[in-house]
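Entry: chain A
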Amino acid sequence: MTDSQHIVSSYDRDLEGVQALIIKMGGLVETAILDCAKALELRDEELAERVRKGDKAIDALMEQINEETAFVIARRAPAASDLRVVLSVMKMSNNLERIGDYAKNIAKRAGVLLQMTPIDGASGAVRRMAREVELMLKDALDAYIQRDPELAQVVSNRDKEVDQMYNALFREFLTFMMEDPRNITACMHLHFIAKNIERMGDHVTALAEQVIYVSTGKMPEEDRPKADSTPYEIHGDPMAGKD
Partner candidate 1 sequence: MYDNPNLERKVAQQDTKISARNVQVFYGDTHAIKDVNIEIPSRTVTAFIGPSGCGKSTFLRCLNRMNDTIDICRVEGDIDLDGENIYDKRVDPVQLRAKVGMVFQKPNPFPKSIYDNIAYGPRIHGLAKNKADLDEIVEKALRRGAIWNEVKDRLHAPGTGLSGGQQQRLCIARAVATEPEVLLMDEPCSALDPIATSQVEELIDELRDQYSVVIVTHSMQQAARVSQKTAFFHLGNLVEYGDTGQIFTNPQDSRTESYITGRIG
Partner candidate 2 sequence: MTDATANSPQPKSSLLTVSPRVKQRNAAEARFKMYGIAAVMTGLVFLVILLATILFNGVGAFQQTFIEVPVYLDAAKLDKKGERNIDDIKKVSTFGYTPLIENAIFAAVEENVDNNPLTASKETKALISASAAAQVRDVVIANPEMIGETVDFRILAASRVDGYLKGRVTRDSIARDKNIDAVHLDIVDQLRAKGIVKREFNWAFITGADASESRPEQAGMGVSMLGSLFMMLVVLVLSLPIGVAASIYLEEFAPQNKWTDLIEVNISNLAAVPSIVFGILGLAVFIQFAGLPQSAPLVGGLVLTLMTLPTIIISTRASLKSVPPSIRDAALGLGASKMQSVFHHVLPLAMPGILTGTIIGLAQALGETAPLLLIGMVGYIASNYPTGPIAGFMDPNSAMPAQIYEWAKRADPAYYERAWGGIIILLVFLITMNIIAIILRRRFERRW
């Protein structure tokens, strides 16, 4: 996908083939993210079921990509940019598959949450967060297609926003649970959903880093902005009230 063609044109077709699979997989994953959030907000049991079933297609795609990349490595012995394309495709398919799994997990929890009283505003916030991650993924895939490391860097930086949204939700759920212990089950599920979306964001970031690696040959420095402060937060502590 760089400027010129390989002398062996079937090599070009092989590489384009695996990359097309990644884009296709990305599309499926994007839909899964949006759908699981939508199912949660609209309490749409059917949609949630579709997302759960849809994960199988994503897993199958990953299998196919693994096979194809193995073939390319065995047959073409790729080097330099080609090698980076193949390596990144393998990693990206892994990342996408993980995102798909999270979406499936969210869809499962959405099914459980149907039987509970909804928490005010929570599902809307989750959906905004999911929307944000989906946009990041879309941009990351665009950056991949266009070999645009700058756009990928922007995507990577945007993970900070997702982290902040997660922080906010984390505190919100804490508050709900402290207010009324009956909310605990729902809030725990919602918290896992938020956490899943936050993890999705991390995978999208990893994916964006692969885009940078493919196009520049270097991994980005490990100093991207991180805003997930929850590991360091202390809640329910007697001192917390004094903040």
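On the choice of candidates, all candidates are chains of the complex that A comes from, given by their letters.
Structure notes:
Methods note: a contact is a pair of C-beta atoms (placed from the backbone, for glycine too) under 8 Å apart; a residue touches a chain by one contact, two chains touch by 3 or more; residues count from 1.
For clarity, every value in this text was computed on a predicted model and none was experimentally measured.
Applying the touch definition to chain A and the options 1 or 2 in this complex singles out candidate 1. Chain contact summary for the complex, chain A toward candidate 1: residues 2, 4-8, 11, 77-84, 217-218.
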